[in-house]
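First comes the structure, then the notes that go with it.
The complex is shown incomplete by one protein chain, all other protein chains being positioned as in the whole.
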Amino acid sequence: MDDAEAKNLIIETLKSKTNKSKFYLKDFYAFLPDMKKMAVSKLVNTMVAEGTLEYWSSGSTTMIGLKGAGKQHATEEGE
Amino acid sequence: MAKHPTPLLDQLESGPWPSFVSDMKHAAELRHTNPRGFEQQVPVDVIDDLLGLLEMSYEDGTTHWKHGGIVGVFGYGGGVIGRYCDQPEKFPGVAHFHTVRLAQPSGLFYTAEYMEKLCDLWDFRGSGMTNMHGSTGDIIWLGTTTPQLEEIFYELTHTYNQDLGGSGSNLRTPACCMGMSRCEFACYDTQLMCHTLTNEYQDMLHRPQFPYKFKFKFDGCPNGCVAAIARSDFSIIGTWKDDIKIDQAAVKAYVGGEIPPNAGAHAGRDWGKFDLQKEVIDLCPTKCMKYEGGKLEIDTKNCYRCMHCINVMPKALRIGDERGASILIGAKAPILDGAQMSSLLVPFIPADDPFDEIKEVIESIWDWWMDEGKNRERLGETLKRLGFQKALEVCGITPVAQHVKEPRTNPYIFWKEDEVPGGWTRDINEYRKLHQR
Partner (left out) sequence: MAFVSSGYNPAKPMENRISDIGPRFFKDFLPPVLEKNYGKWVSHEILEPGLLVHEAESGDKVYTVRAGTARLVSTEYIREICEIAKKYADGYMRWTTRNNIEFMTTSLETAKALKADLNGRKFAAGSYKFPVGGTGASISNIVHTQGWIHCHTPATDASGTVKVIMDELFEEFTNMRMPAIVRVAVACCLNMCGACHCSDLAVVGFHRKPPIVDHEYLDNMCEIPLAIASCPTGALKPGKHDLGDKKVNTILVNQERCMYCGNCYTMCPSLPLSDKEGDGVIIMVGGKVSNRISMPKFSKVAVAFIPNEPPRWPTLAKVCKKIIEVYAAEANKYERLGDWAERIGWESFFEKCELDFTHHLIDDFRDPAYFTWRQSTNFKF
């Protein structure tokens, strides 16, 4: 699978998960079981840099989701 | 006149210890008079509202902060932590009050010129309140609004050559003791190693790639001034292999009372005349010292370098010359399975620039933990779950008796099939030739 396909698969998988919007990095490993874990991390970070995904941080833990998704999003973004 | 009365906090202005309340009240006033003429980018009464909110906590005994979220600077997964107050109408100045972490320089030295520039930026774009420093070591800036985050980052990187620190499931900003800058006990260059590895692993620091947080700490000697053994997943502690160097004349001077013991650390109380036998030789945990005929001897083979004798007589005893570091791994605070200290992984490793041997161990451990670690599982917990042998195996380290305090007290050894002659596959028919059903 090339990077473009992998990115698509990530986006489609995230869109299909309706009960939560934020995922641990390890969940992404599971979406792409045939890819090396390190490569998945790099890909996820690239997708953040491209603005497709975004980090969510509790301060101690980081999660990742589609940009703009999630119930708390509206209250967090604004001024 | 203060915006909010703070009768409870005011009671923290008395007493001798520096009062953070007095400091905050003064800072709150100066935001209004604005003597430096900053075009303040966050509300002018931000510190007033912070005091008001804290007073409310002092009244009702509960916190008024919520935190976490998506705020940060573009492309970084750490360095900023979203904070929101749960009384935004009453205290609008701190409604959005995010934390910014700045990577501290190794050893926490600064020039006034640089520190004043940081203060200017923080007065201009934030609350002006800080922690010097946070528990992990970063400079902590308390409180700014979302639109200021990118602006702060832009100015830090473009004007001050300064990056953010870590937070979240990242490498956290590594920290070290002041080492060779001013300490004769430094067995390796903690500051250079800290700085070098921090820069080497910037990607890990800013972009989450781990199951959970990961901390490096660098102590120059077993005294452990940055608490590496208690507070870091990867603890690098200076040590040496050869003889402690003894200046016999200086030993005599200590015995004769010419030099104060323990560098004068006990001078505030009359502990009686210094007694080398009682205070050093008898307290030596390995009993490897003797003082006979005016000569101090240390049996290096039996010394385990606890630092006590060197601490007591720093002018007479010096660390050896064959220096390096021990690597221990897996320390963490108690939650969840209880506190853990780091456990010895590499008894001795060279610790010289460019630190290639150490990087190799780090990367082996990371590869394994990124693979096997569960979500929100610290390295120490992965070690407990999968066994210390695994860490040795992935690093290619031969087990030695130094790795344990004592051997196991149960015989339940999980043998690997290839360790047992003939393996595990056996022929039942062969067995039955000697044993009836």
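Every chain is named by a letter (A and B) in the order it is written, and numbering of its residues begins at 1.
Convention: a residue touches a chain if its C-beta (ideal position, glycine included) is under 8 Å from a C-beta of that chain, and two chains touch if they have at least 3 such contacts.
Values in this document were obtained by computation on a predicted structure and should not be read as measured data.
In the full complex, the chain left out of view touches A, B.
Residue-wise, the contact with the chain that is not shown comes from B:Gln191, picked out of B:Gln191, B:Gln209 or B:Thr382. Checked against the full complex, the candidates B:Ser14, B:Gln248, B:Gln277 or B:Asn302 give a single residue touching the omitted chain, namely B:Ser14.
One chain is missing from the display, and on chain A it is touched by residues 19-22, 49, 58-60, 63, 70-72.
Assume only the chains that are shown with their structure count from here on.
The part of chain A that touches chain B in the complex is made up of residues 24-26, 37-38, 41, 45, 48-49, 54-62, 64, 72-73, 75-79. Within the complex formed with chain A, the chain B residues making contact are 67-72, 74-78, 80-82, 84, 96, 99, 145-147, 167-170, 207-213, 370-371, 374-376.
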